[in-house]
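A single protein chain has been omitted from the complex, and every remaining protein chain is retained in its original position.
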Amino acid sequence: MLMAFSTWQEIDARLARSRAIVVPIGSNEQHGPTGLLGTDWLCPEIIAHRASKASDILVAPTFNIGMAQHHLGFPGTISLRPSTFQAAIGDWMGSLAGCGFDRIYFLNGHGGNTNSIEAAFSEIYAKFSFGGHRAPFLLKLRNWWDLPGVMALAKNLFPTGHGSHATPSEIAITQAAYPEMVKSVAYAPQIAPEGPIYDALDFRARFPDGRIGSDPGLATLEKGCQLIDAAVRGLVEDLGTFVAEASPRPPSSVD
Amino acid sequence: MLMAFSTWQEIDARLARSRAIVVPIGSNEQHGPTGLLGTDWLCPEIIAHRASKASDILVAPTFNIGMAQHHLGFPGTISLRPSTFQAAIGDWMGSLAGCGFDRIYFLNGHGGNTNSIEAAFSEIYAKFSFGGHRAPFLLKLRNWWDLPGVMALAKNLFPTGHGSHATPSEIAITQAAYPEMVKSVAYAPQIAPEGPIYDALDFRARFPDGRIGSDPGLATLEKGCQLIDAAVRGLVEDLGTFVAEASPRPPSSVD
Amino acid sequence: MLMAFSTWQEIDARLARSRAIVVPIGSNEQHGPTGLLGTDWLCPEIIAHRASKASDILVAPTFNIGMAQHHLGFPGTISLRPSTFQAAIGDWMGSLAGCGFDRIYFLNGHGGNTNSIEAAFSEIYAKFSFGGHRAPFLLKLRNWWDLPGVMALAKNLFPTGHGSHATPSEIAITQAAYPEMVKSVAYAPQIAPEGPIYDALDFRARFPDGRIGSDPGLATLEKGCQLIDAAVRGLVEDLGTFVAEASPRPPSSVD
Amino acid sequence: MLMAFSTWQEIDARLARSRAIVVPIGSNEQHGPTGLLGTDWLCPEIIAHRASKASDILVAPTFNIGMAQHHLGFPGTISLRPSTFQAAIGDWMGSLAGCGFDRIYFLNGHGGNTNSIEAAFSEIYAKFSFGGHRAPFLLKLRNWWDLPGVMALAKNLFPTGHGSHATPSEIAITQAAYPEMVKSVAYAPQIAPEGPIYDALDFRARFPDGRIGSDPGLATLEKGCQLIDAAVRGLVEDLGTFVAEASPRPPSSVD
Amino acid sequence: MLMAFSTWQEIDARLARSRAIVVPIGSNEQHGPTGLLGTDWLCPEIIAHRASKASDILVAPTFNIGMAQHHLGFPGTISLRPSTFQAAIGDWMGSLAGCGFDRIYFLNGHGGNTNSIEAAFSEIYAKFSFGGHRAPFLLKLRNWWDLPGVMALAKNLFPTGHGSHATPSEIAITQAAYPEMVKSVAYAPQIAPEGPIYDALDFRARFPDGRIGSDPGLATLEKGCQLIDAAVRGLVEDLGTFVAEASPRPPSSVD
Partner (left out) sequence: MLMAFSTWQEIDARLARSRAIVVPIGSNEQHGPTGLLGTDWLCPEIIAHRASKASDILVAPTFNIGMAQHHLGFPGTISLRPSTFQAAIGDWMGSLAGCGFDRIYFLNGHGGNTNSIEAAFSEIYAKFSFGGHRAPFLLKLRNWWDLPGVMALAKNLFPTGHGSHATPSEIAITQAAYPEMVKSVAYAPQIAPEGPIYDALDFRARFPDGRIGSDPGLATLEKGCQLIDAAVRGLVEDLGTFVAEASPRPPSSVD
């Protein structure tokens, strides 16, 4: 069930039986010479939307702009500052928790987002922790490549040249979902260099075409389908575990 | 041309010939008993994406969560606070201007966004104005219903019961674009009440099913198509005017 | 009754019978070659102070600095950034609501303020809306020229050359109230150009003497008196309507 | 010369010969059973306006709302939070410095403002200090009672019962300037208690009628005139010293 | 008792009998050619730690970075902006108050901190004052040199050349506590100049070696011991007075 295509009354009815929601979150940023700028928000959206058909999962609109300051040296990148990003996550959570969701699960598609998302969670919890109150919800972050079964498959499909940015995994997923958008070039070098990440101009100097350690030429539509299938299964399983997690009651001496 | 489905090199090449971009912006919020929660971001996205096919227009990813505090009494609404919203717009603009865009055009689908968007523009310009520098870009906000030719058509199509929230115009546009999502109920009353907007609980008390002054039952897929066509023409025209606007040079005594 | 010239005990006593207050709000910014820098805060102050004598209206101190980033290219302009302005409005409202005012009415004298004031209102309401609480007050913004009867009179008095900045209307009001401060020059051109507003240096280049579309030479003290009289009547009426407005109770299912 | 009653061109001309400006700053807050709520912004405004007639001094509009959180337990008090207050001071200074003022002098009327004003100055300087740049202006804060000659006169006029809030000095100054607003009651006790200041409800419990250590019944219009005269002389002298202060050039090794 | 070297259960037990805590707070900044960069946080730490042995006082970890923007022209200075400093103090206080401390006493070692600390206190109280609630704690700031008996001793020990930065008092205290760190140079001039404080480069130009009005060569280890002894006695006394201070109950009409 996709929230954006539902009415408020449908959400109201659903909340009576399930208080969990999945938020696809990513980034719009350069992904090398052939990767789509939207790769990092398209991947979790693709996986979550498929999962919502495969299982009774509610999916929020996609949070499509994240923390990508290091990619700002390449045109087409749109980034929030970490402080803005965290504030926005706080408002999303406040809205969702306010109408009754108590298991909010971020399916993330951009490694550069994780620190800010976790920090945002802590900022949200801090309002309760400083006030001596219990938060009425649990928040969880999962990168799609960390879903059960996904990274093992990716390593199997791409034993070399997977890398960490503009990976053949993510390129393949977008190819599978948007085959009309497949692009191809001759990569030079075939496998991009590795290295640390600092600011945007340093990034562009280290990684001239935007890739880190990857050979996106390995991506195929078929491999993308396999990855999507694995990720959908992983998401259904992982979300189920999260929903089932009991939050213990504090001892009476604490209340 | 859709930015999210382009590579950074394609954007780089495009910037050499055009520095304008359209950002669809809206809100995810209740739209009465039959309107989709995503109506306000779907409408400008639908119009902008159609325009990008009809004309050589570049469209950014959709800014899908806006300022909807007054709708938070209805489940499924996600809102940013005005302060967060303005900060996020600032970062989007900083990213786009940083890679060379100098005519940034927001196509807006939510009336509640306009004050915050305009205030965000002023906050962005203020950085330059306080510093005594000229901003290297121009920003423009246009609601899709204010595009040339659109409101006249809407009034013609819906002489009564148009209202201002969950209007038959916006419902019709989403019906035209997503016919499989059309929902219908018996409205009571047929035309919703009018009234002022304050906080969320006050809103819900005034407008129990979420509509303001509208009869969404008037919407049809065919009328939606007409509205989209008019809006696409209006956008192409309006953006052209904006791009053509010359920014005068300051007198030398000011520099 | 002017708050600044009252004691706290007088305000305390008044609150027992009336919980409404008018806040004159404006800006200190260039108003062309003859307009006073204080025009935009003087006009609502003049009107509100007159109204407080004509009717039982309580008037707060004047909020005299607003959002005028686009005028910063001219000496004597003092502006808050939109973010600062909104925070300050929030604190004013928090103070007034905290001591019991529940109908807070801004009489505004600067068009550039309206987006930020409305956004500030939304930020204030959002605290309640996110928390699931009802705001214990209603906020209203009214530009003095939008008071009932005023714009019709202005158009009658100044059928051409009214424009939108350094208008003969506002100049006339300050002339009527401060006749010793009337200034005059030869305007060139007689009617200033029109155009869009972006940052401060762009503004100064478009509007070299600061006026937009106006001929302030049309202002006379007598016309100012007429405008003040109309505005005072309009304010008394409009405030009465606002005070009388009932806020509906939310349905029990929402509480 | 009053900025609000000048045109931008008059300020422009003045800047060619003098780059100093006085900003009256105060608070709107309870001042005991007879003190005007506006006392703390009226006093510096009265003194500065008189000084602008007595000498060639430029006076900005009055910054009339300050940091008065501890007075919020009494109706009619309007306070900014320290963080908002500091941000607003920053924007005022940015505006004034941006058009060329390089000696900005705050004449303050509220003791509770001083920490925030000084902290705001440091925040403003910090932008330059962190950036390795020299601020192109000097900022100064002076309470009107600390002007040369004023406190000695106050102690002479009111050897007992001066206290620190709702003092006979400040009451007398407002009486001298606004004789039609003089209010009187029987004070009980005649001299109010002393004590520390914490939050608003604690304040109200310690100081039930709002006064701290003062007997405002000692104020007379004549004493007010004497205090104003002394303060005007003190302001002219103190501002002169400030304007004359040379800012040393940094050693070349630092540049 | 030092908090950092205690367990949470020891603090828990202590809170049952005492709810007071001392927070040493200072700055890491240049202290002239012989003063340690840590002088301003070392001094209150030294005094507080000694006092915790001499009396039953609980001491928090040292808040070692303060507001020192004016010293940023000298290497080794670390400063918070006033806004950051105030936010951090707010969080410290929120943490300490949240676990039950209700008398929180800052022992300060840096004059440049005082405005920001007091403003931070007001910001903290404002949350309660705006909300109409009583703060459940009292906050107090004391510079170590203002402790009972200390300044009189300092003036006795250093009748000339005490000055206000890199004073022989503070140098002597660090010498007494860290005799292995004593440094010495020939001062030129022997007594440093006096002057006002603005931004960092202005500061460095006025005070080339960092001292203000002081002759640190007067410091001796023995004088440092005397000062520490006096300060420890002063702290025990002053804290006792603070702890004993009753907070009056608000009148019922206020509750």
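All chains are identified by letter, namely A, B, C, D and E, in their written order; residue positions are counted from 1 within each chain.
Quick note on the criterion: a contact is a pair of C-beta atoms (placed from the backbone, for glycine too) under 8 Å apart; a residue touches a chain by one contact, two chains touch by 3 or more.
From a predicted model like this one, the values you see are computed outputs, not experimental measurements.
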item: Touching partners, among the displayed chains, of the absent chain; value: A, B, D, E
item: Among A:Met1, A:Leu138 or A:Met151, the residue in touch with the chain that has been omitted; value: A:Leu138
item: Options E:Ala20, E:Ile57 or E:Leu96, residue touching the unrepresented chain; value: E:Leu96
item: Residues of chain A in contact with the chain not shown; value: 67, 69-70, 72-73, 79, 81-83, 86, 112, 114-116, 118-120, 122-123, 125-126, 128-130, 132-135, 138-139, 196, 198-202, 204-206, 208, 245, 247-251, 254
item: Interface with the undisplayed chain - residues on chain E; value: 3-12, 15, 28, 30-38, 41-42, 60-65, 72, 74-81, 83-84, 87-88, 90-92, 95-96, 98-100, 178, 181, 183, 210
item: Residue ranges of chain D at the interface with the undisplayed chain; value: 130-132
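Keep this in mind: only the chains that are shown with their structure count from here on.
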item: Neighbouring chains shared between chain A and chain E, ordered by label; value: C
item: Copies chain A and chain B - rotation angle from C-alpha fit, nearest 5 degrees; value: 180
item: Centroid distance [mean C-alpha coordinates] between chain E and chain C, Å; value: 46
item: Geometric centre distance via CA averages, chain E-chain B, whole Å; value: 53
item: Distance from chain C to chain B - Cα centre to Cα centre, in angstrom; value: 28
item: Contacts with two or more other chains, residues of chain C listed in rising order; value: 72, 79, 81, 83, 91, 95, 98, 130, 132
item: Chain contact graph, described as a line, ring, star, complete graph or other shape; value: other
item: Touch relationships between chains, expressed as pairs; value: A-B, A-C, A-E, B-C, B-D, C-D, C-E, D-E
